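Report on the following structure.
The other protein chains are all here in position, but one chain of the complex has been omitted.
And now, chain A:
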Amino acid sequence: SQSSSLCKTTPSTAKSPRKIVFVGLEIHAQISSNSKLFSGSQVQFAAPPNSLVSFFDASLPGTLPVLNRRCVEAAVMTGLALNCSINKKSLFDRKHYFYADLPAGYQITQQRVPIAVNGSLSYSLCIDNKMSQMVTKTVRIKQIQLEQDSGKSLHDDTRSQTLVDLNRAGVGLMEVVMEPDMCCGEEAAAAVRELQLILQTLGSSQAVMAEGQLRVDANVSVHHPGEPYGVRTEVKNINSMRFLAKAIDYEIQRQIEELENGGTILNETRAFDSKLGCTVPMRDKEGQQDYRFMPEPNLPPLILYDAKSLPANMNHQQVINIDWIHERLPDLPSVKRKKLVEQYGILPEHSFTLLNEDGLAEFFESVVKQTQMKPKKVIGWILKDLLSYLKQHSLTVKESPVSSFLLADLLNLLEKKEISSTAAKQVLAELWKGEGKTPLEIVKEQKLELLQDQKELEQICQAVIDGHENEVMAIKAGNPKVLNKLIGLVQKKTQGRSNPVLVKQLLEKKLSG
């Protein structure tokens, strides 16, 4: 449910009145496609320099852009998933600026009429760092536009030169513009994380920040309530989710302090320095840019169709049908979470964690299918035991030495009361070694089976009772907690092979008599 903003206004202090913070985002997501937006060169990370470059990408004279159908479909899918209106007619423009990794001297983008506008994204945050209280917020999506990526510059300051690799030049990007509805780093990070999950679910972008497939620029401004909007700075060069919240929060704080000290904020571009943990003015971005936007003369308008407007006599390959794409959208993360909660009776925050780790939800469902244990109990094993082990050893779910089959097997032993839960944890620890043993084999090896012989267990309980008169008297005097000590002693005698619940029952029975 919507809640009023957590942090829209900073708290009032004696030194400074409260301030209103605006954070907007411009996110560039690399489209997941085989070839580039306007040329047939391959899209691939880490290839030999300048090996994935066509004559068009190198901006040689006489070359022309040819639009990649797959890139358009990716943008339409993303627009639909973000509740946007898809513009049935959108236009391409040239944005001019000089930089060595932009050989044409301009970038082909969509400035006048982008492919999608006026959408929204819902995301969730934990209040107070507790997973148990989550609040839903929404950020408006101003637009999504198709545009070219630039090449890569490697700065060699010692030799005072820049090395340019054009492999990335011309790769398709979707720029997603989020309105300044966010007010702190945490909100921005949560919104970006949800967008990342949506893009990965759609397959329109793999959105891996480490490989530059998802880049975020933040626009930050601060002002006093009632006063005109503050000057905006742009923070660039945020290349990991970890630094996103940090960079934005630093910039907010910097602006607040600057204003409190009577200074002014410059409308500038700043870069985040991850080592120093601060934002610094970017060199190379001096003065206001004049991009001299003009229509791209080599590309007619991009026309999209829906079921109603579908042309009768056109080649299918040349037609993109928005409704056809809409019908085939996969379940978005928010829908998947809801289904998990409804189907398995787990908590909403559990569903968030399941979807946050690649493959974890599938692993959970696979275990549930293979075990009699209730999903509400299975989730604990997944989120506490499995996930924490994976995190400790920096493994992905796919790399887990314990498969869903093995875990289900183990949980079945527990469910059938053949082992205690302590023993189960011991078996799991052994399974992590990945030596190929089954849970049953480990149980036998380490003699972890629960004693099935009721008589033997009763005898041991009696022996413990007989040997601890003082404790028995304490219990009978009305101190039930001492019973736990007796249970512990029975456990010790049975080397952990007794069911504590059963032991408690037996002891209580004997002591009440």
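Just so it is clear, contacts are C-beta pairs under 8 Å (C-beta built on N, C-alpha and C of every residue); 3 or more make two chains touch, one makes a residue touch a chain; residues count from 1.
Definition applied: contacts and distances are computed from a predicted model.
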Given the options "Exosome complex component RRP40", "Small ribosomal subunit protein mS31", "DNA repair protein RAD51 homolog 3" or "Glutamyl-tRNA(Gln) amidotransferase subunit C, mitochondrial", say which is the protein name UniProt records for the missing chain. "Glutamyl-tRNA(Gln) amidotransferase subunit C, mitochondrial"
Contact partner of the left-out chain, one of A:Leu163, A:Leu266, A:Val280 or A:Ala429: A:Leu163
Tell me which of A:Arg18, A:Arg69 or A:Lys339 is the one touching the absent chain. A:Arg69
Contact with the hidden chain only, please: which chain A residues? 33-35, 39-42, 48-56, 58, 60, 66-72, 91, 93, 98-100, 111-112, 153-157, 160-166, 267, 283-284, 286-288, 290-295, 297-303, 317-318, 320
